[in-house]
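For this depiction, one protein chain was excluded, whereas all remaining protein chains were kept in their positions.
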Amino acid sequence: MPLLPKILWSLVGVLGALAYGLAIGGIIRKVMARIQGRIGPPVWQPYLDLGKNLSLRTATHHGVMSFIAPIFRAGGGIGLYLLIPVVVGVPALENFSFSGDLLMAMYFMFFGSLGMALGAAEAGHPHSPIGISRGLSQMTAYELPFALAVVALVAQTGSFSIHEIVAAQQGGWLHWNLIQNPLAAVAAFLAFLGMNMYAPFNIVGAPQEIPVGPPTEFNSQFLSLLMVGRATFAVAKMVLYMDLFLGGATSLPEAFVKTFLIYFWSVFVGAVFPRFRTEQAIRFFLGWPTVAGVAGVLLVMLNR
Amino acid sequence: MTTTETLRRRVQLWFGPQHPGITGNMSVQAWLEGDTLTQGITHVGYLHRAFEKLMERRKFIQSFPIVCRICVPEPDTNEYLLAAALEELSGLDREVPEKALWIRTLVLEMSRLAAMLQVLGGHVGSMGLGVVPNWTYTLRDYVLDRFEELTGARVYHMYTVFGGVRRDLPEGFAERMETEVLAKIEAKLPVIDNAIFDSSVFRKRAIGVGVVPEEWADEMGISGPVVRAMGIPRDTRKDFPYLKYPELDFEVVTTTGSDIYARAWIRRQEIAQSVDLIRQILRRMPTEGPYCAKLPNMLTWTIPPGQTYVRAEASRGEMGYYVVTDGSDKMRRVHVRGPSYVHGVSLLERLIPGTNIADLSPLMVSLQTCPPEIER
Amino acid sequence: MSLKNTLAPFSAWMQAFSKPFTVPDEPGVRPGAPRYRGWHINDRETCIGCGTCAEICQNVAIDMVPVDEPTKGDSGLRPKVDYGRCCWCALCVDVCPSGSLAMSNEYVWVDHDGDAFRYTPGVDEKPWDGAELGWRKDEGFDIVDHERVPMGHLDPEERIHTWAEVVVGYTEEEARREAARCVECGLCVAACPAHMHIPDYIAAIRDGDDVRALNVIYDNNSMPEMCGKVCTRRCESVCSIGVNGDPLAIRWLKRYVTERFDDLKSVLDVDVERVGEGRKIAVIGGGPSGITVAYYLAIRGFEVTIHEALPQLGGATFFGIPKYRFPMPSLEKQIKLLEDAGVKIVTNHRVEGDELRRMLEENDAVFIGTGLMKPYRLGAEGEDLPGVVYALDLLRDKNIGREVEVGERVVVVGGGNVAIDAARVSRRLGAEVTIAYRRRIVDMPADDEEIEDAEAEGVEIIPQAIPLRVERTDDGRLDFVWGPAEMVPSDRGRPRPKLIEGVEHHMVVDRVIVAIGQSADHSWMPPDIAEKVADAKGWITVDHNGMTGHRGIFAGGDLVNDTADAISAIADGLRAVEGIQRFLGILPEREETEPEIPVITVR
Amino acid sequence: MKTIIDDIRARFSVEWEHEQRADLAQIGVAPGTVVPLLTWMKLHTPFVQLNHLSVVDWLEDGEFQLTYLLTDPHGHRSLMVCTRIPREEATMESVHELWPQAVTYEQEINEMFGIHFPGSPRQGVPFILEGWDDLPPMRRDFDTVAYMHAHHPSRPGREHVDPRVYVGKVFGERGYLHDDD
Partner (left out) sequence: MEKRKLPVLPVAAPPEGSRPHAPLGEGCFLGEEELPKAPALKEALATIKNWFRAQSLWVMAYGTGCGAIELRPLTTARFDMERFGMAMRPTPRQSNVLIVSGYLATKSLKRVIRAYEQMPSPKWIVGLGSCTINGGMYWDSYNTINRLDLYLPVDVYIAGCMPRPEALIEGFKYLMERVKKGEANGWHHYLENLDWYKANQKKLITDWNLPDYNW
């Protein structure tokens, strides 16, 4: 595909991801409300929130870095999304996938949080740095099982290309890595709980402890940018997981179903548990998920 | 390490007054080392309305609408205690009709139930679980519905006055209480148990956290679920019997551990106990008879000089009223001694050093700190 | 982290498949409870504007604002509630003596304007006016005391054999307790013809300050002890506590205070300028109005002389009221106060002929308070027979100590206080007494208490009995013939009795006592003066100063008002006290302007 | 209850005693006796709990009454120890070394009544009020309504007519024993 249409298609894809990310947020809020016995907000509420935040007037100034942080955050989300093929076989939705995209994706997952760390620290509110340090600690912890799971898949497939990993899983659900390498999947999906920051791993925002963590000082347009970043980042993660473990998608509806299920997994757990303390969360990821990750890698090694 | 270095490593952090994790409009000035609090000072006064001062310039009947504001979740204890103190000082206590005593017991138990439902939700709510607080607040709201039916108001009932209560029990109240409140609470409790006491995360967060040493109990005057979680069966309803409690059949709930989990468990058990007590009360309440003694003209009533201290068991612990009269139509002094005065200031400040920052909010909830009671 | 503890919380997901707890967002889904305390409603007609709601409101949320014309028994004020102050305790509803104030079960009111949250319930129209549900007054709960402290009476069996006072009087404790029932609304002040400071002296009694109470009482009533015993107490009829209960025993409280002090002069704290030094006033008639004029003018330095035809001052209160109601020592105490104030008293002196003309020349002003002395005639056949007497004559003879004899059986015609007095006196003289009255018992102008007492003493009352004639029987007694009446509606409001023709009842009695009212007698005045003072029918009209058509002659008492009670006479006397001073130029002429309404603005 | 008061009487001089209820007795002692008495009670009697410490302002007598409520948590009875100290320059010995929670009570009393407890920590540290520069507000000579009028304006436009005065004026209520002015 020529470059120009590709760029245009990617832009459409980003907007689509944003829309989907916001919508899924709305659906999840509705579901959460139902389990709590409430009616809940309309499904389109996140769009309204975004629009509202764009209509507010900014009244803060914490320095250049803090202005840039949301851009980093959104950039991280969008960047990650752009690296991952959404529907394999449809060039318009394959984005800028290339042979080493998995490595790049692993890096981009850090990108947003690091940018946030720089900006939030400058915002001056003590809750921000505390939240950042919590977030980075937890991230480091869940990256370990996730990385082990990815290593297992890479070793299994013999490629760093998401495209190839997806291709290797074609031919029915029994070929999915979820079945092929269940230990790595367990490690990765437990890590996903931390990645998606629902309870019991929502220690970064933790309203009862450090309200609301890193974005404490961000408002209006900055906050909308953060919302954009969060929505696209969530979509990108889900797509990545879908590609890695659920055999990717061959059509958009399939992608929607699979990504939603992946997202719902974290909500399913998050709705009914309180939150861990920071060190408990870290211990959790360094415990069974890591063991499962190591075992997953070993399984691949032994199978060769 | 020198002092300067220690100070440099400490971060000062204000919990509140604008903080979702704080119980009401108060604040804790805390110093952090890493994730651990090394020192905390309770700051109150954000809700200071000078109740005691205002009551000194209000007539006795006019004090009733104002006392219930001292504790928002549980106003009836205040109303009852003021009534009890003034009745004792004026000699009216002998004339309170039987039915009024039963209704007062009912109202106190309902308010305990409502408050404990709220706190039980708060226990996990403060740890970030939204489901249970939503349910318990709903259940509490069912109790408030019945309060509204009985007293005419949802939150501030202004229902108990000296001589008895202000209105009779409505027709069919007992049935509605059973079907609309008690049955619903009992149906939901097992699921709440699953989500709290059987939850591995809650157990991890709560067991062994915020332990109050047993030897503090006597000298500090710790009361309520906090002291019962130490295994000490201390309950004003048994120790200083009042109203119809001596005639009711119940045991003081105790457990061991003295941590957040134990206190939550005590509250859970006391909800069941309250439900049972309300059933007993409604079953045994006389249907006929007056609900209030004949009162003199409240605009001019005077009470002979005297002083007394009365107490009752609120959901938080022992609530006491010290009332001094001087023969005029107003109180000379009224001092409200709420359990939070000790729990929320002295005890909390002693418990804070060594507590994880994440545990402060659950700790405060488990002590059921109620700031209006501290500053009044 | 056991498996059970990991899986158990997931049971919470079951809730996601049940109906949400949320109350739907539709209007009227959750109305306030039947006794919810919402916005106030007030029945404008029932409300008497007593302001007790404003009094009990600890938040000073209620203002009383003028809405209607003030009348006796209704101040015309209505409560206006400031919802920036209200705390919905509903004490105002529970205290409301008239029961007009209530609360609806409506509870929503939002506005962007903070000044909007005020209205006068029942006057300003609101959507919740006439709400069926809401907090209402309940019978079982009262925060004002609606039960009067009972007054001790002599036993009826005992009292018909004695002339001792029937009413025992309050003890100090009882008086304090009764006084504590007062809510100090002041409606009684409007109803009292003399506008006595009733709430003030009741408050003083409540506080145990009887000296202050006495001073407050004497401030505008010079015969309070008499009032404390026999007043017709219009005050109690408008008492706000009395709307739904027993009115305050204002009369008994006054009686309690006045009885406590024997030497009045030493207790009363008189602080007036002696503006009348050197001026002379003549008072003709020593009744309540005359005594009032004499006392209040005398303390101002006027030289006052009272001329009284009977041997004792007091007028109707002396000769008309039996001593079991108003004993002599009480009256003597009042007269002593007059004497102490320097009033000259001339008794047994009937002013006649040109004496009035001479008095007018010698004095700066003359006050006439001679009362009504000429009884109305029955207008039935046989009226002039011996044995048919007039009640006033009977009572007078008894009171001035003459021997009175009524025989064994007496019928009293009439339904006023005089009739009852005559009946009860006859009862004490040993007769069987029957009262025959034209209308129903509820229509009797006499005091309810008096009627009850009379019945308790064994007086029989025949209502709707119209006397037809009196005949002499063969054995020298009287045959009182009367016919029954039926009540027919009349265009003048209260129903009128109409004789049922053809039915006659006979009653053999020893005396027929006629007590159907009296009229004035002006025969003692020189005709030219009488012409100016009174009209053709004998009625005297006075101006706002109490002055008659003749310059310098003031009048008061039963002569000028038709209420025929002592307190109105005292009020007339007070009017004349001011009027005389204005007439003499001591006080400025009253300005005919609207009374300035005292308003407390800062609340 | 009687025994414990007899025990106290044997050791300390008691000014007055009163049994309010079966489980509540009150005694009055001189200010100097309070701390020795409380120390003895905490160490040698079951009354180990300080329930509350309160102050009553007897403005007319020029005295503050301090009330210590001690409770026997196992015997379920209480003893109220009252003492009176002069209002001027009011000072009282602290009991914070006996009971840690007394610090809060003494801090609050210091702020709200102006009684000084030498040696007690947090004396003079604001507890409830902030930036307060008037009389200690719980004193009876502090007029809260006057303070309210001076500092917290109300919404204007309220006009109240007192029925008692109104009726008197409208109907011409007058007095005759005193001249108007």
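Which chain is which? They are A, B, C and D, in the order written, and residues in each are numbered from 1.
Definition applied: contacts are C-beta pairs under 8 Å (C-beta built on N, C-alpha and C of every residue); 3 or more make two chains touch, one makes a residue touch a chain.
For clarity, every value in this text was computed on a predicted model and none was experimentally measured.
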Please work out which displayed chains the absent chain touches and list them by label. A, B, C, D
When the complex is taken as a whole, what residues of chain B touch the one chain not shown? 17-20, 24-25, 45-50, 53-54, 57, 65-66, 69, 72-73, 118, 133-135, 137-138, 140-141, 144, 154-156, 372
Just the residue numbers, please: which parts of chain A touch the chain that's not shown? 29, 33, 36-42, 45, 48-49, 51-52, 54-61, 207, 211-212, 215-220, 223
Across the whole complex, list the residues on chain D that are touched by the chain not included here. 114, 128-131, 133-137, 141-142, 144-145, 147-156
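Methods note: only the chains that are shown with their structure count from here on.
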Tell me which has more C-beta contacts between its two chains, B-D or C-D. C-D
For chain C and chain D, what's the span in angstrom between their mean Cα positions? 48
Whole-Å distance, C-alpha centre of chain A to that of chain C, is 88
Multi-partner residues of chain C (each touching 2 or more other chains): 9, 12, 15, 21, 184
Counting only residues that touch at least 2 other chains, which ones in chain D make the list? none
Pairs of chains found to touch, sorted by chain label: A-B, A-C, B-C, B-D, C-D
Chain B residues touching chain D in their complex are 44-45, 48, 50, 52-54, 56-57, 88, 217-221, 234, 239-240, 306-309, 320, 322, 324, 332-333, 335, 337, 341-342, 345-347, 350, 375
Can you list the chain A residues touching chain C in their complex? 31, 33-39, 268, 271-273
Spell out the residues on chain D that touch chain B in their complex, using ranges where they run on. 20-21, 23-24, 26, 42, 48-52, 54-57, 65, 67, 69, 71, 73, 76, 78, 80, 82, 99-101, 103-104, 126-130, 137-138, 140, 142, 144-145
